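Here is the structure we will look at, set down as structure tokens.
Just one protein chain is left out here, and the rest sit where they should.
First chain written, first letter: the chains are A and B, and each begins at residue 1.
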Amino acid sequence: MAKTLGPVRREFAPWNDPDAVPYISFQNVTKRFGDFTAVNDLSLDIYEREFFALLGPSGCGKTTMMRMLAGFDAPSNGNVSLDGTDLTGIPPYKRPVNMMFQSYALFPHMSVEKNIAFGLKQERIANAEVKARVEEMLSLVKLEEFAKRKPHQLSGGQRQRVALARSLAKRPKVLLLDEPMGALDKKLREETQFELMDLQERLGMTFMIVTHDQEEAMTVADRIAVMDEGRIIQIATPTEIYEQPSSRYVADFIGDINLIEGRLTVLPEAEFADNLAIMQCPGIGSNSDVGLEIQVQCETTSDLAVGDRGWFAMRPEKIRLSHEVPEGLDPANPVNAVKGTIYDIAYLGDVSVFHVKINDDVIIRATQTNTTRLVERPLSWEDRVWLYWGADAGILLAS
Amino acid sequence: MLIGVPYLWLVILFLIPFLIVLKVSFSEPTVSIPPYSPRLDISDGMSALWQQIRQFSIENYVFLIEEPLFYRSYLSSFTIAAIATFITLLIGYPLAYAMARAPRSWRAILLMLVILPFWTSFLIRVYAWIGILKKEGLLNQVLLAIGVISEPLTILNTNAAVYIGIVYSYLPFLVLPLYASLERMDDSLLEAAADLGCTPMKAFWTITLPISIPGIVAGCFLVFIPAVGEFVIPDLLGGSETLMIGRTLWVEFFNNRDWPVASAVAVVLLLVLVVPIALFQNAQARAEEKAS
Partner (left out) sequence: MKRTSWFNITSLVLGFSFLYLPILLLVIFSFNESRLVTVWGGFSTKWYSEMWQNQGLIDAAWVTLRVGLLSATIATVLGTMAALALSRHKRFAGRTLFSGMIYAPLVMPEVITGLSLLLLFVAIDFARGFWAVTLAHITFSMCFVAVVVQSRLVTFDRSLEEAASDLGCPPAKTFFVITLPVIAPAIIAGWMLAFTLSLDDLVIASFTSGPGATTLPMKIYSQVRLGVTPEINAVCTILLGLVTSGVLIASYLMRKEQQRSQFKSAAAP
């Protein structure tokens, strides 16, 4: 079990509890469309009250997963169950899950309140109760004054909230969110993400979100499944996904990262013993004789052996820059440090990004927070600088 | 059921009737009612059917070739339709262009004004021209009054009147696709051309015109194809020398009561129309491909 870095958002981790019963369960699910395999023999457990995110590029199968849960697509193999009930053969209109569509799919000929009431009306619920529930939903999404409007008379953000209210009105066992903020602009998207988290916590419901936006998944979700080509690459909390990616694919997909390829000469021990991992860079495939040696002391995924090809992955914001030799560093035998030339600087306001050339093949990106309103930068183009980082800054990846 | 009912309907009322036309076109004319024989009767069994097929004659088609009236009708239909289409383009292009360049707030109204005649009766619109074009008609009155001519012109019952009728009736068919392709054109293309030193006139020939070619092609086919088979316009506005195949078919059917020959005329007309229709669909498919 990987060590958890930093505090988790709240004390809620049923996936760590061996006795916890999964609420939603995909068992060896495969979905093929003709020759194309959208989901490939995939198993996944989601727990009650969890906010679960499926993250991946378009075409990775995440939407298909959601559609199989909603009942729009039937698995080619395997089965999906919810709260102990096998869902196979149950049509969408009889499943206790509701979905918020990417296009919102608001009925254009119905007013906001009619849209929200639509699901309730299908249940033959008494009119008075329907009315009460619609009002409750309208106040939940703060759209009371807009009840009589038609969808085309609303702004994008308002439509999104109507769609949300409509899918929540039936109090489904699971709320499915298909790229729910894809059509919103960045600022509104961020606001809405927090509102969504709030709502989920208040209602105590199980949410499943599909998104290609890693920031969105990191913000809202308790756990994230990173998917690619119909398979799950990693399931973990946002912190773990960011700090302990299981592979280069995940590391690269989430945020910005430096990946330095090399061959391991010495393997570190998992719990930061004094042992060093020493990598020969540039590694395999390079015919350069001038081998760069980077010595790193860090965590590693367990399946690496000496002599293996590996990747040292390190986030740019974890690297520090200095003209002088960092304190306590032996310049003749540097550990977790390397010397390079500043090649490019991008000033982004809050941070500056430095591209530091180590040799012809390796460029490391480092970001420095601009803590003062500096007029002159202490670091400039063509400067020879030391890059250094802590023992917990990077991770060695096998794949 | 969604497929079945309309499918069955079209098979019975579109496909089978056409097969009957095909069959009748191979039959012999008689003076009986209906005025042709033999009739295909499946109840006689397969051998009788074969017998009947062997009796099919291509006599009617031979007649179409031998009798100059028919091939002249076909040829003349295509010529008249082609000339009329060209005139329609000459009138329709400036109109479509001006509509596309009009202020945005006018465009909906202008578009409406082009579509509106399309909803009003074809027959009435053709009829309206009779009063204008005839010898003592309004056009001659005006021309005489302003002294352009001293003798009234004979326009009605000539090919010229047919051209006017076709241009008038089918103008919206050409303007609509042309307007659509011109309106879609990005204004900054012309600005870019001007920026690069192109005069407005040259920009029209090198930028606007090539871009509107899909619209021109679609519009021209939409005028040409129905104009070839037109009956009402040559019948009401054309003269005795105006040969158009739709009218020839009508005369053959109603006046001469020669159903087999009329059927043969129909079959051949459809065959010759297949070429422009195929060209049109090909052009449409390519335009759609380009758009996507």
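Here, a residue touches a chain if its C-beta (ideal position, glycine included) is under 8 Å from a C-beta of that chain, and two chains touch if they have at least 3 such contacts.
Treat the numbers as computed from the prediction; the structure is a model and nothing was measured.
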| item | value |
| --- | --- |
| Displayed partners of the chain not shown (whole complex) | A, B |
| Contact residue for the chain not shown (choose from A:K94, A:K186 or A:R373) | A:K94 |
| Chain not shown: contacting residue from A:F107, A:F194, A:Y347 or A:W381 | A:F107 |
| Full-complex contact with the absent chain, from B:L64, B:L89, B:L176 or B:V228 | B:V228 |
| Interface with the unshown chain - residue positions in subunit B | 1-3, 5-7, 9-11, 13-18, 20-21, 24, 34, 39, 91-92, 94-95, 97-99, 101-102, 108, 110, 112-114, 116-117, 119-125, 127-132, 134, 136-138, 141, 168, 171-172, 200, 225-226, 228-232, 236, 246, 249-250, 253-254, 259, 262-263, 266, 269-270, 273, 277 |
| Touch list for subunit A against the chain that is not drawn | 70-72, 91-95, 97-99, 101-103, 105-109, 118-119, 122-123, 146, 149-150, 152-155, 158, 166-167, 170 |
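In this text, only the chains that are shown with their structure count from here on.
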| item | value |
| --- | --- |
| Rounded Å distance, subunit A centre to subunit B centre (Cα mean) | 61 |
